[in-house]
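Missing here: one protein chain of the complex. Every other protein chain is in place.
Up next, chain A:
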Amino acid sequence: MDIALAPETLARWQFGITTVYHFLFVPLTISLAALTAGLQTAWVRTGKEKYLKATKFWGKLFLINIAMGVVTGLVQEFQFGMNWSDYSRFVGDVFGAPLAFEALIAFFFESTFIGLWIFGWDKLPKKIHLACIWMVSIGTILSAYFILAANSWMQHPVGYRINEEKGRAELTDFWRVLTQDTALTQVFHSLTAAFLTGGAFMVGIAAFHLKRKKHVPVMKTSLRLGLVTVVVGGLLTAISGDTLGKVMYEQQPMKMAAAEALWDGEGPAPFSVFAVGDVDEGHNKVAIEIPGLLSFLAKNDFESYVPGINELNEAAQEKYGPGDYRPNIPVAYWGFRWMIGFGMASFTLGLLGLWLTRKKFLLPEHLRVGEDEVPHLSLLPKKVLGPTLTKWFWRVAVLTMGFPLIANAWGWIFTEMGRQPWVVYGVLRTSAAVSPGVSQGEVITSMAVFTTLYAILAVVEVKLLVKYVKAGPPELTEADLNPPTKIGGDVRDADKPMAFSY
């Protein structure tokens, strides 16, 4: 069969499209839930109206986003069985458990309490209503944990045995699946990256308003919160990424050799900044390298030998039989760089922003501003940026707010494609995982349907986001400032309109 239309190729494309799309919403959902919860906590504790306005504003953007996250998540759950039935048969005993845990523990939590939060403003006392959004936040994080534990098992299968008679993998140690270092580092890395993503989103939108000097108190608070989130999230993303890299050098050296386009092993190994390779010839045509750095990334010293693609491929052939055990090298190589590049660009900008907008530290009295004023951007202790540079700073913050999203997408593309030709590393090949009973036509149909639907919904979603971003925080009403004291709402006025309705 034509390789471009082989069932495996089609199913992989579909999985890639639906997963990358789904993952545009996931990190924003995770981080915005927690950030909104934080803002609402500030409102409940201080009673300052700007926090309530900020809660309502970011909460609305969060809801527009989570709606898409939830519905595209349905596809994720179904498509293992639909397109990858042989995979499901082979791994269900192991892989199904964390998925079921995710649904039972995390999804119920998330979706029940989100309903309570959306409609609960006039039905729940202040603190219980606040608890609901924290529940949602906990739900999103638990969900990430279980699904990443499942994915980590595909990256590095542990706690199982092969049942030859039934032809499948069977779970022997669930605790190990949940706590192996691959899972813990992946969770750490994905969650911190999620906060980098949400932080950059917040910074970009706050910058949009501050550039126009609108909604200043709310947006200034948001800007600072976003910047701190970007910096802390970004720093931890880098640290966790480094840890994950070392874990991967242990567990999937081929993925990391591909990430570096390191054709032949070297010690000390250089870090490649730029390379153009020749897959057929097995070497790079052009390369710019930093000596010794790769050894450090892999093994924490500047001397160690790092194995290359060619020898790893030969070793795999010896172990698993004839075949090509190399992933798509250019995708792995550039995916790895784009992930780091876009992620760290946001981090750097956040760091710069945090310094420029500092409130008091190394800032003379006359440059400090009040609650209602847009902060000066002061690069040096005593000097502020001119109007043009200031405008450009806000503009760049807006333009780069999507950078971490790009980084996330490439991170997933890299880690999933870097594992090829395996779906479960060293255990099950991707080509053996597809549904044998599903026809080419069926997969093409579903792929076309999902792609079209997702494209339309993307336009709708972005337009809505833009509308609500531009509208800014809402004015507070009497009802907002006087939440009920009883669960189910106060009885004093049975005909009072709902605080929110669909």
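Here is the rule we go by: a contact is a pair of C-beta atoms (placed from the backbone, for glycine too) under 8 Å apart; a residue touches a chain by one contact, two chains touch by 3 or more; residues count from 1.
The rule is short, and it goes like this: contacts and distances are computed from a predicted model.
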item	value
Identity of the absent chain, which is to be given by its UniProt protein name, from "Urea transport system permease protein", "Nitrite/sulfite reductase", "Glucose-6-phosphate 1-dehydrogenase" or "Cytochrome c oxidase assembly protein"	"Cytochrome c oxidase assembly protein"
Given A:172, A:317 or A:485, the one touching the chain that is not displayed	A:172
Option touching the unshown chain, where A:13, A:119 or A:302 are the choices	A:119
Chain A residues that touch the omitted chain in the full complex	63-64, 67-68, 70-75, 77-78, 80-83, 85-86, 88-89, 91-97, 99-105, 107-108, 111-116, 118-120, 123-124, 163, 168, 170-172, 174, 435-438, 442, 445-446, 449, 453, 457, 460, 464, 467-468, 474, 487-489, 494-502
